[in-house]
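Contents: one structure, followed by commentary.
Part of the complex only, each chain left as placed.
Order of writing sets the chain letters: A and B. Residues in each chain are counted from 1.
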Amino acid sequence: MRIRVVAPVVATPLVQMVFEQYRAAARPDTEMSLATLDKGPPSIESRYDEALAVPDVIAKVARAELDGMDAVIIDCMGDPGLEAAREKVSIPVIGPAETSMHIAAMLAHRFSVVTVLDTLIPAFDHHALKTGLTSRMASVRTVGIPVLELHDHSRLLEALLNQSVRAVTDDGAHLLILGCTGMAGMVHGLVVGLQRHGITDVPVIDPTVLAVKMAEALVDLQLVHSKRTYPLPPEKEIRGY
Amino acid sequence: MRIRVVAPVVATPLVQMVFEQYRAAARPDTEMSLATLDKGPPSIESRYDEALAVPDVIAKVARAELDGMDAVIIDCMGDPGLEAAREKVSIPVIGPAETSMHIAAMLAHRFSVVTVLDTLIPAFDHHALKTGLTSRMASVRTVGIPVLELHDHSRLLEALLNQSVRAVTDDGAHLLILGCTGMAGMVHGLVVGLQRHGITDVPVIDPTVLAVKMAEALVDLQLVHSKRTYPLPPEKEIRGY
């Protein structure tokens, strides 16, 4: 099977690093490829960034279908363009945030999200509202590190661990979700750190690898989003696109 | 005061017609102007249309602030780009859908929305969820007329009236919201039609004129959206914009 990761940003070293995590999670017979944007921001840290990424995200998702991909993953915890892209294609389009929250709700009573910046908190509250999981989200915590500085893994790990311990201890989280796909690959270090704090019963979801498994599962099942919910947009000329 | 209407579509006769409704609703001392998109669709009938309209909507809203406008109205019941645009500027940005639903909830126990096409129903359910008004929305009904055919007013009125009567009688609506700004100006005909069916106690909200009044009120009050909710996006180069 062939899965395309669409990063909603222009090419950056971080995107490539994160893509290696996606690739490592795939089954041997799953072929992974990466698309980055021609037009868009270098990182997504606001709804404004998101809005300017979306048109090319949709184009890249449509391209993936034309290229014969079996599924697409949008590489961002804002799930930018998820719904519009699903209208445009008939292959599964996976949003890591949506997927992580639903799976978290299956595995634990309450979960927390640890993301990058305070400005993203309303977006996660919105994800929770849309999925129906508001009462299951114990908290949204932030490490206070901009996306493009996430490559400093020791700084990131320390901040992640600090916030994760507080999510468990103060907010009652029973499971943690990494709140930015740029945090891919941090699960092992975080779990070890939590153990040093005596926390051994709290799973951590890395949305990137989860998204790969969800994509593989849907393709195996020949399940796609409902085209009654996401109908093909009416044909019309759209100026400038 | 100066209010800019940003139509999230390229210039069409319908947009101009609707703008006359906005202008007619303004106070004598309110100067209304219209901006249409350079890049974008001729009408909004899907989340795909919306996504491709948003980047230029934001640009036009930002332009409005530079032009010294006091407030902006996004001329579409999808409120496309509302949140991203609010991040970008510090003048009020009005979404007609959001505004109509909140005011409807103040005036009636339950309201119905009568919009154009079935494919928009999830979007209105989403508006209701975000505003917290799910239990107050009696139904979303549709006239089955594409946006660009709305200029046929006698066909539109007949369909609107038919669906409105059913919203009141079958769904228990106590107030009606016109579900597309392209229906601007239909309130009088609809109210008269409802009266012929013996329905004299159900107000109808025209979101265009309501949006003008809300914009004027916020400007008078010097009230703007919270910049803690909608902070200025971090400065960064966005390729292609």
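The rule is simple: a residue touches a chain if its C-beta (ideal position, glycine included) is under 8 Å from a C-beta of that chain, and two chains touch if they have at least 3 such contacts.
Remember, it's a predicted structure, so these values are computed and weren't measured experimentally.
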Oligomeric state of the whole complex, in copies, if 2 are shown:
6
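Throughout what follows, only the chains that are shown with their structure count from here on.
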So, in whole Å, the Cα centroid of subunit A is separated from that of subunit B by 31
Subunit A residues touching subunit B in their complex are 10, 37-43, 45-52, 54-56, 58, 81, 83-84, 87-88, 119, 122, 126, 129-130, 146, 229-231, 233-234, 236-241
